[in-house]
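Excluded from the complex is one protein chain; the other protein chains are retained at their positions.
What follows is chain A.
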């Protein structure tokens, strides 16, 4: 079937916006940014003939964008709000009920340290939830056509192989072809079926954070769970101290009912366990995805080893946490210009036309939205707190999509 146009005509192309199941229909607009953009906000049904202004509005994945494309999250954000509420509630109760007593009886440094930890936790949470995890943009029609030609030229009558083998540091790695994004996934990338995007260095999709965890936000996620462990242990310890000190004077149960002890008690084990698990992953330079699938385990073969590891625990940690932060590849806030051809010196805002035709073609091609097998299986950890069951006491429940 003819799916790709092979030469870009010189006349300007006008693509009409198609309202798809992507976020452009469902994402809320902030009135200030819509006013700043100068156009009326795009509505779901009246799209035809109205050219969108920014690239996030025609983004083909299943993401939600807020603040005119500055904030990017997954479609289901309910659990994220639960996380927010739990942290705010626990910290709020601690600061309201325990801190006055502790500040006056023990030291004013206690609420100060608590406040610093709390601010850090919230900062990391927002960074992990709102930033682009490292989404790979889908192939332009020309690229897809070129790849198809290369794939077809190798096969004969059988369906052509949709994998490529690469030798990385002496280890053979298979690159899979993604039917949705029409690219060969780079090593360690995976397609998240919840967000419908290929993500670089895909770790897992975290519903608690409301976003995928990938190359660009893994350190924020890790620092979030690490600082949250410290915060919960901190709150737990001082609440117990408060209860013990208070119960010398008043009853034990009276003091207990004012404290956020119960919430703390359960979350301490899960969060600390999860932090420990991710510390192990960082030190061995693996992703959750690779660990679950046992990609680099010795069971696969005696010569199987992780080619990405630097061999040294310290180097692995530093690389993961202090390595350079790559820029976002999807240019959410760039303006769409469907009339100019690609030129090298326009660093932002060009290539916007490539989104609309990709969308158009993915709908023409149709049913290339298979389930697990063809996508190669993105790992979605439904309850990633419990995921740390390997070393904590909480039972493991997760699903692999």
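Going forward, a contact is a pair of C-beta atoms (placed from the backbone, for glycine too) under 8 Å apart; a residue touches a chain by one contact, two chains touch by 3 or more; residues count from 1.
Assume contacts and distances are computed from a predicted model.
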Per UniProt record, name of the chain withheld from view ["Two-component response regulator ARR22", "Cleavage and polyadenylation specificity factor subunit 3", "Golgin A7 family, member Ba" or "Protein phosphatase"]: "Golgin A7 family, member Ba"
Full-complex contact with the absent chain, from A:88, A:244 or A:318: A:318
Among A:82, A:119 or A:237, residue touching the chain not depicted: A:119
Which residue of A:78, A:159, A:311 or A:327 touches the chain not shown here: A:327
Missing-partner contacts on chain A, residue numbers: 1-4, 6-8, 10, 119-120, 123-124, 127, 136-137, 139-140, 142-143, 145-146, 148-149, 152, 166-169, 173, 175, 183, 186-188, 200-201, 220, 223, 307-308, 315, 318-319, 321-327, 329-331, 341-345, 347, 350-351
